[in-house]
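The complex appears here without one of its protein chains, the remainder shown in place.
Chain naming follows the written order as A, B, C, D and E, and within any one chain the residues start at number 1.
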Amino acid sequence: MHKIPLDIIRRALQEDGGDYDITTLSTVPAEQQATGIIIVRQAATVAGLQVAAETFHLLDERVGVEMLVKDGDSVQAGHVLAQLSGPARSLLSAERVALNFLGRLSGIATITAQCVRAVEGTRARILDTRKTTPGLRELEKDAVLLGGGHNHRFGLSDGVLIKDNHIKAAGGVAQAVKAARHMAPHLLKIEVECETLAEVREALEAHADVLLLDNMDIERMRNAVELVRHQAPGVLIEASGNIGTNPERLAAVAATGVDFISLGALTHSAPNVDVSLEFA
Amino acid sequence: MHKIPLDIIRRALQEDGGDYDITTLSTVPAEQQATGIIIVRQAATVAGLQVAAETFHLLDERVGVEMLVKDGDSVQAGHVLAQLSGPARSLLSAERVALNFLGRLSGIATITAQCVRAVEGTRARILDTRKTTPGLRELEKDAVLLGGGHNHRFGLSDGVLIKDNHIKAAGGVAQAVKAARHMAPHLLKIEVECETLAEVREALEAHADVLLLDNMDIERMRNAVELVRHQAPGVLIEASGNIGTNPERLAAVAATGVDFISLGALTHSAPNVDVSLEFA
Amino acid sequence: MHKIPLDIIRRALQEDGGDYDITTLSTVPAEQQATGIIIVRQAATVAGLQVAAETFHLLDERVGVEMLVKDGDSVQAGHVLAQLSGPARSLLSAERVALNFLGRLSGIATITAQCVRAVEGTRARILDTRKTTPGLRELEKDAVLLGGGHNHRFGLSDGVLIKDNHIKAAGGVAQAVKAARHMAPHLLKIEVECETLAEVREALEAHADVLLLDNMDIERMRNAVELVRHQAPGVLIEASGNIGTNPERLAAVAATGVDFISLGALTHSAPNVDVSLEFA
Amino acid sequence: MHKIPLDIIRRALQEDGGDYDITTLSTVPAEQQATGIIIVRQAATVAGLQVAAETFHLLDERVGVEMLVKDGDSVQAGHVLAQLSGPARSLLSAERVALNFLGRLSGIATITAQCVRAVEGTRARILDTRKTTPGLRELEKDAVLLGGGHNHRFGLSDGVLIKDNHIKAAGGVAQAVKAARHMAPHLLKIEVECETLAEVREALEAHADVLLLDNMDIERMRNAVELVRHQAPGVLIEASGNIGTNPERLAAVAATGVDFISLGALTHSAPNVDVSLEFA
Amino acid sequence: MHKIPLDIIRRALQEDGGDYDITTLSTVPAEQQATGIIIVRQAATVAGLQVAAETFHLLDERVGVEMLVKDGDSVQAGHVLAQLSGPARSLLSAERVALNFLGRLSGIATITAQCVRAVEGTRARILDTRKTTPGLRELEKDAVLLGGGHNHRFGLSDGVLIKDNHIKAAGGVAQAVKAARHMAPHLLKIEVECETLAEVREALEAHADVLLLDNMDIERMRNAVELVRHQAPGVLIEASGNIGTNPERLAAVAATGVDFISLGALTHSAPNVDVSLEFA
Partner (left out) sequence: MHKIPLDIIRRALQEDGGDYDITTLSTVPAEQQATGIIIVRQAATVAGLQVAAETFHLLDERVGVEMLVKDGDSVQAGHVLAQLSGPARSLLSAERVALNFLGRLSGIATITAQCVRAVEGTRARILDTRKTTPGLRELEKDAVLLGGGHNHRFGLSDGVLIKDNHIKAAGGVAQAVKAARHMAPHLLKIEVECETLAEVREALEAHADVLLLDNMDIERMRNAVELVRHQAPGVLIEASGNIGTNPERLAAVAATGVDFISLGALTHSAPNVDVSLEFA
C-alpha cells in the first residue's frame, strides 16, 4: 500500500468547500458533538476506509474514527465499517468527500475480488492497467491489491512495454528489444505485445522477457502459450485486450495457461459501492 | 463550461511518467513524425475531447489536434473524433492519459444524455450531485452539462441544503431555515430535505425556497408535489435518493411533476466509453 | 468564519523573512524566554486576533498565546488583547506579520461596526462587496461578519448579478434573467442591477429575485423601494454605488427601506487599527 | 520594479471565481467582442496598471490592453488610463480583480507622492516600512517607488535593525552591534533604534552605521541630528514612529535634517483610488 | 533525457533573487542590449547546456541562446559552448544560476566519461547510484547518460534490490526473493546483494535475476563471476562498494567480467567544471 495521499484528500475537501459549509455553520452549534456509523449497503470488498478516516481527520483532527473492519476485508450488506464521533459540524462537512473515496475504491476492490475468484486454481494473476482515473492512480492500484489483484507497471517511466508502433519505429522486434535493453535500467524486463503467432515467434527470437498477447481468441492464445512454454520456459505471458470482467470469460482465458490477465475495467468502469453515514 | 484545468492534466501526465517514457524514448527516433485518429467504439455523447487535446499539447506543444466533433456531440460507434499529427514519441507518450480523460468524461455525458431522453416532455431536469470523483468535480459537472443535464451546487460553500441532521441540531425546520437565511449570502436559496408529507408541510411553513424529496416512493412523491403546487406555487421541488438511471423509473419520477431529479450514478458509476488512438 | 488560512500566513511569514531574522538571531540567545502583550491604541472592533495567534504558532509552535478578548469584541483604546510567552526570538520575528494581519482586519471590522450602528433600527443590512484585497478575500469577509455586517457573494462562480453589460449582451432584461436561470444551479437567486425606475419595472417583469439599485439618489431610491414592495413583495432590494461610510448618508439610505446596503469602502479603504506588541 | 507576480494575480483570479463567472457565461455569447476604457475618478499617481493589464491577459490572452499612461505617472480626475478590447466575457470576468489591484496600488503611490512633495527641497527621503499587506509586499513597495518614495529593507533576512529588545537581550548596544556585525553578511549596514539622546550617543560609540530616531518630538530630533552630524558625519539618520502623512508634520520632521522618514501609513492605511471600467 | 525541469530552474532563480537584482537594475539601463559567450576553462564533457539556456529564457524570454556544442559533446579548454544575446540586465541576472547548473552537471558528465574510457573494451557498463544531490536526481542521472554511463534504478519504487537487512527480515534469501517476486510488478527484475561466494550461491538458488557484488576484492569478484557464468548464464552481475573513479582500479574491476560497475562518486563528489560567461 502507498502512504495515504494527504494532498489528494486536501484537494478533494477544498473542491467540496467543506471548510465553509454554510448550511452546517449556520444550523449546527459549534460545540455540538455527534456520533455516527459508516455502513455498507451491499456485499463488498472494502478499500478506502483509511482514506475516508483521514478525510475526517484532515477536516478536523478532533474527529475520532474507529475502524471495525480493515481495508481488504470482504463484508456483507448492512455491515458497519466504522464508528465516528466528534464535532457534529465536522462529521457533516466531511461526510460526502469521505464517502466518495470509500465508495469508489471499494468498487474497484470488489470487482477485482470477483475477477480473482473467477481464476482461482489457475496460475493466472489478475492485473490492473494504466486505465485509471487521472489523479488517483496510486489509490486505485492499491484498491486492486486489496481485492487480491496485482499491479502492472505504475507508469511509462518504470516499465518497458513495446507495442506495434514502437516496433515499426525501431525497424523490427529485434531492434526494438535491443534498443530498450540498452537504455532502460538493467532491473527492468522487456515486454513485447503480440497479436499473432508469427509475432510471438519474433518476440522470442528477440529475447523478450515477457509477452503480451493482445486481443487473441482463446484458441490462438492457447497455441501461443504452448509455443512459449516449449521454446522459452522462462518467458512470462500476459493476456490483454477487452477481456472484461465476466467470470466465464476470465476462467476460459486463465485456462490457456497464461501468467497474467490485465483488465482495464477494474479501474475505469467499476460501479460505486453504496456506503452511507448514519448519525446516532 | 469551466476552463480546461491544466494543473489536473499536468498532474495526470506526471503520474503516468509520460515525460520519461522509456519504451518510446529508446525505440522511436526523436525526429519521427506520426499521424493518428481518435475513434470511438460505441455510440456515445462526447465529453473531454478538448481536455484530451490539451493533454497532447501539454506533453508537447508541437502535436496538432484537429477535432472532427465537439464536446457535447452525439456520435455512433466507429466515429472518428479527432485527427492527430506530430512527433511520434509525443503521440505515444500522451495517448493513455488523454484517452483516460476522454473515456471517463464521455461515459458521464453518455449516461446523462440517456437519462435526459428518459424524461423528455416533462418539466423535470436531470441534475448531478456532489458524488463526484475526488479531484475531478469541475470536469465531471461539465460532462453532465454536455450530456444535457444541469448542475446542482458545486460544493458546501455555495449552496444551502438543510438535511435531517441540520434540522435536529437547529431545533426544528423553522429555526434551521431562519439561521441559514441569516448567515448565507442573500443570493442563495434555501433547500430543505423532506422524507414525509409532514416534513414537506413543515418546510413550506418555514418558507424554504426549494424542497428535496428524499427516498420517497412514486405515490408519496406525487402527493408531495400536489401539496406544494397548491400551497406554495413558487417553491421548487427536487427528487433524490437512489433513483438510478433506469429510463422507466426516471420517467415515472418525472411524471410526478417534480422540477429536478438528481442522480449520483451520473458521476459515480458511469461506465467508461471505449475510445482508442489508431496510428496511420 | 472560515478556517484560519495557514497557507496565507505561511506566505506572509516567508515574505517577511521571519525564519532568518538576522538581527534577532545574532543578538538574542536561542534559549532566552520572553513575555509580552498585544495592546490596541484606539477604540476598535477586533478581528484577526486568531490569525495573529496562529502566525506566532506557525513561526514557532512553542509560543503561547492567551487571548483576553475574542474576535468580534469591541474594545477601548489601551485594551490588552492577548498575552504572549515563549522564546524571545520567535516573538520578535513573528511580531510584524502578526500585527499586520491584526491591524488590517480590525480596521475592517471597526469601520463595518460603525456602519452597522448607523443603520440600527432599520431593516437594512450592511454588506461587503468583491472590492477586497487580492488574496485576502476570505479573511476580509470574515472581518465584515465580525463587525456585524453580512457577506455578499464570495465570487463570480457562486452568485448571479446581472449588470448593464450583461443585459445588453443578452438582448434585454428578460432574456438575461432567463439565460441565467437556465444555466445557474437552481439554488442561486438572480439579482439585476437597475439605475432607473424603468429598469426596476423591467427587472420585476423579468422575475428577478433581487434588485440592485445602483447610484440612485435618495428620492429615486425611495420610489424604487415603494414600487417593488407594492408590485413584488418577495423581491429583495440592495442599494449600492459609492455610498461611502458616512453615518448620516447611511442612515438616509437605510431609511428608504432597502434590505441591503453594500459598501466597497469596508474592505478597500478601511484605515489600519493601531496595535502593538509590548515586551514585559 | 519587481517582475509582475503572476502567481499572485492567478490566486486573486481564482479567489474571485473569474474562470466560472456564471452571470457572464449565461448571458454573454462566447463570440461577442467588446471594448472599454479604464478611467480614474480622482487625481492620482498611477500604480498597478501593468498588473491590471496582466490580470486581463491571464484570464484570457486574447484581451488587448493599450496603456495610455504608465505606472508612476500623475494624472487628473477623469483621465483614461488604458483601452481594452477583446472577448466581452473576459473583460467582464477580470474587471473586478484588475481594478482591485489598480485602485489599491494607486492609492499607495498617490499618498506617497503627496508625502514626497511635502519634503521637497530637503535631504529627507520618504521610506516605506514592513507594515504592508500580507502577501503583497513586493507590489506595495514598488508602488512606493512609483510614488517617488524609497524602500526600506524588504524583510528580516536582508537587513539589520536593532531595537530595544535586541539590545536588552544582547546586554547592551555595543554587544548587540558587535554580534550583528559578526553574523550578518558583510554587505549589510547595522541600524540601531534610539529613543533618547543618551541612546544616540551609545549607538554612535558602538559604531552603528545608521540610527533610527523613534517617536522623538521635533526638538529632540533636531538635537539628535546635530549630535550625529558633529560626532559621526558618515552615519545615516532615519526618523520613524507614527509620524503620519500630514504635510506640515512631514515638513517639520524633514527640516530637522534627517536622511529618511519612514511611514507605515503609506501601505497600511492608503485610501483606495477610485478607478472604473467603462464599456463602449 | 528527461524533459528540462522548469520548476527546478524557477526555484533556483527565485532562490538567487534574480528577479530583483538590485545591482543590475540600478546600474544597467533597461533598454541596453548585450552579447556574450559561455566558455569552458578545462577539457570537459558538456552537460546542462540546455538547462543553462532555459535558465536564461525563464528569466527573460527575449534572451537568445545559440548553442555551439550540444550536451554530451567533449570539448577542450577554451571552447566556446554558446553565444548569448539580449537585454544586458537579463544576461547579468541569470548568469550565476545558469553557470551553477552547467558547471555541476558537466562535472558529472566529465568524470563519468573518464570512468567509461577506463573500462573500454570490456563488457562492463558504468552505472550511477541513488547517491545524488537531493532535488536534482533526474538532471544528474541524465548527466551520467551524457557522459556515456548508464542509469541504475531511479528510486525505491521502480526497482528491487535486496540487501542484507531485507534478507534477515524476510528469513533468508529464498524467502526474500519470493516475497519480492510476489509483490513487485512483473516487469521488475530482482537483484540481490552478496558479499561472499556463499551468498552468491544462495542468491542463484533463489533465482535472483541480478547479483550485486558488494565490497569484494578483485580476486573474490573474479571467482564470483566465474561461478555465476557457469551456473546461471542468464544472470547479470553488478560490482559496487567504494570502487571510486581511479582508472586502474576500474579497469581491474571490469577485467573480472562483471556486467556493471556502479559508482556513487559520479554524482556525490564530481568536481565542478569551470565555466564562465564573457561579455563582448
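As a working rule, contacts are C-beta pairs under 8 Å (C-beta built on N, C-alpha and C of every residue); 3 or more make two chains touch, one makes a residue touch a chain.
Predicted, not measured: the structure shown is a model, and the values here were computed from it.
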item	value
Where the missing chain makes contact, among the chains that are shown	A, C, D, E
Listed residues E:L136, E:L211 or E:I261, member touching the removed chain	E:L136
Listed residues E:I4, E:A44 or E:V97, member touching the removed chain	E:V97
Missing-chain contacts mapped onto chain A	2-3, 138
For chain E, the residues touching the chain missing from this view	8-9, 11-12, 15-29, 32, 34, 88, 92-93, 96-97, 99-101, 103-104, 107, 130-138, 154-167, 169-170, 175-176, 179-180, 182-184, 188, 242, 264-265, 268-269, 271-272, 274, 279
On chain D, residues whose C-beta touches the chain left out of the figure	125, 127, 150-154, 157-161, 185-189, 191, 209-210, 234, 236, 238, 259-260
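The criterion applied here is as follows: only the chains that are shown with their structure count from here on.
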item	value
Touching both chain A and chain E (chains)	B
Fitting chain D to chain E on CA atoms, where both chains share a sequence, rotation angle to nearest 5 degrees	120
Chain whose average C-alpha position is farthest from chain E's own	C
Gap in Å, rounded to a whole number, between the CA centres of chain E and chain B	46
Numbers and ranges of chain D residues touching at least 2 other chains	19-20, 25, 138
Listing of all chain pairs that touch each other, if any do	A-B, A-C, A-E, B-C, B-D, B-E, C-D, D-E
